[in-house]
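Excluded from the complex is one protein chain; the other protein chains are retained at their positions.
As written, the chain order gives the labels A and B, with residue 1 at the start of each chain.
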Amino acid sequence: MNKILEARNIIHRVKNREIVNIENLQINQGEIVSIIGENGAGKTTLMLILASLVKPSMGVIYYRNMEIERNIKDKDYRKKIAILFQENLFLETTVFENVAIGLKFRKLPREVLEDKVENTLKLLKIFELRDRRAKNLSGGEAKRVCIARALIIEPEILFLDEPFTNIDSASKEEILSDMGKIIKDNQITTIMITHDKYEALRLPERIIVMENGKIIQDGPKDEVIHHPKNNFVASFAGVENILEGSVLEKRDGENIIEVQGRLVNVMGSFEEGSKIYLFIRPENVFITRDGNNIKTSVRNHFKGKVRDITNMGHFYRIAINCNFNLVSYITKTSFNELSLKIGDEVVAGFKATSVHIIEKI
Amino acid sequence: MKRFANVFLIFLLYIFAIKELYATKNTIILATTTSTQDSGLLDVLIPLFEKKTGYFVKTIAVGSGQALMLGKRGEADILLVHSPEAEIKFINSGYGINRRRVMHNDFVLLGPKEDPANVKNSRSIKEAFKRVAEQRALFISRGDNSGTHVKELNIWKIIGKYPDKERWYQQTGSGMGQTLSVANEKNGYTLSDRGTYLALKRNLILQILKEGDEELKNIYHVIEINPERFSNINHVGARALADFFVSKEVQKIIKTFGVDRFGSPLFFPDAVDTIK
Partner (left out) sequence: MELLIDSITKALELICNLDRETYQILWLSLKISTIAILASSIVGITTALYISSKEFRFKNTLITFINTGMAMPPVLVGLFITILLWRNGILGKLDLLYTPAAIIIAQIILATPIILGISLSAFQGFSEKFKLQMLGLGASRLQLYLIMIRELKLPILSAIMAGFGGIISEVGASMMVGGNIKGYTRVLTTAIVTETGKGNFDFALAYGIVLLLLSFSINMILTKIQQSSISRHE
């Protein structure tokens, strides 16, 4: 793999508070990466440092193995990248002028500039908006203009900071696929900060998870989604059941955990008495009217009462109270067979193998 | 960028449009009193001098007190002032030389027509001031250390009554014209030089209530700043201007200045006798 960007031993402090602390981060040529994490985790600051718009208190950034500011001026480096924040258009000027701004910064002759703007607008299917004032654009149109403005300068690295907030999911998918095609066709390395699960998974192959300024997880998206390393990633990845418990006993790679006075069997090896989090995906939780027809392999089942029922369209979301709260997704067919009502007594269960565990720090 | 260049060009043009941004070497700084300027006399004399000699005269019209202060610091080349006691002190301290009498007019005591303190009948200006103080009649003072102010303070001093803290005694802290306006509006008494009074007469209902006392003579002297004390003053120019003030030609102008407008002269030339 060809390394395009590397951050080494980055520490950034603001007013003595550590905002970012990253030992090593490498981004390869053509990679599409999403950075996720809670508000205040340091995502945007990390992005600004990578884009050389913020000088870190300590540490070095390398662009193609050239140290920024030593081997390559940060001015020259910034000419090779493009940043796209939420919405920062010149509202009073036309789409054409907005898209052309990056080329004007590079002092391109007018004819070249006009050709390029025309091509880019066509690529993003907004050529007919060329002469419209930015303030008269719809949310989706404005996003496309922003993307055009960033892509027109043919960046080697594209930084996106929560680019698709405030638009409906249908237009979001259209824009994502149009933009994705351009990014992939041109092999543009893309780093995208997002809060949105759909955005984080739609284009990127790799997910970086940040917490308190540190990278706590970095890997292929499947791995991150199925083995979340903190509560944030777990709920981000759609794990609705996050239970807190303590290890009572361990034997033969199995552990007995106490959760709110009930016992749960899980796999793995943990110190007795240690506190842990249990993550269970709601699609792995089964519900029956009585405990008789549960498969023997399901070790964990608990009596409880139906607390809430939500029709999610393709499936039903059932919340059950069995000392602790457990959420289950069941199909329409199962729902009809069970004919559940709020307050019904049920038995809910899950396999020991479908529980993902991390130790509480 | 082109527009910016245009703006800059216009800016440069503007700078060159002021030919005399800087003073030339041939300037003379004349510090004088507001009364000479307000009377309009200098507007006649100075252009004449400039035309004759090629000097450029910067006339700074301030109170006599400030004019003397400018002289003490060497910030003026020549003074035309009317504050005799202070002038003598000034000369004796070595700040100025060659003090020559140029002209005089006189001070007059002005007041409302009704004359509440009955100063009209007083035998002397001292008695008039006494009556004002006894009647606690409103008196408007310059209060600005000018020649007129100093003269007024002298009279109070002679009669032994300095009404600084009295409620009927108010100080304007400004020039003669302004002070006359205040006295006029408030129906107060005030001491003024005749020239300024005549110049402003048409806007005033104040009347001359006491005049002609020897004590009220207002004498203007020209003083050259001592060149031995300040090396950077224009002494040659100062001497030329001083000579000009006492020259026959100028004295003649002074004699008739104001007659056409006010019916009587504003100043009386004094230097004719002293010259040769």
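Here, a residue touches a chain if its C-beta (ideal position, glycine included) is under 8 Å from a C-beta of that chain, and two chains touch if they have at least 3 such contacts.
All values derive from a computational prediction rather than experimental measurement.
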Quiz prompt | Hidden partner chain, touching residue among B:G63, B:G175 or B:G188 | solution = B:G175
Exercise. Determine which one of B:M103, B:V132, B:I155 or B:A199 touches the chain that has been left out.
Key: B:A199
Self-check item: Touch with the omitted chain, as defined above, among A:E92, A:E111 or A:D252
Solution: A:E92
Quiz prompt | Residue among A:K116, A:R149 or A:K351 that touches the chain left out of view | solution = A:R149
Quiz prompt | Given A:G37, A:G59, A:G102 or A:P204, the one touching the chain that is not displayed | solution = A:G102
Self-check item: Where the missing chain touches chain A, by residue
Solution: 48, 51, 53, 75, 78-79, 81-86, 88, 90, 92-93, 101-102, 105-106, 133, 135, 149-150, 153, 159
Practice problem: For chain B, enumerate the residues touching the unshown chain of the complex. | Solution: 7, 11, 14-15, 17-18, 20-23, 29, 34, 37-38, 40, 43, 46, 56, 58-61, 73-75, 175-178, 199-203, 230, 232-233
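Just so we're on the same page, only the chains that are shown with their structure count from here on.
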Quiz item: Any idea how many Å lie between the Cα centroids of chain A and chain B?
Solution: 85
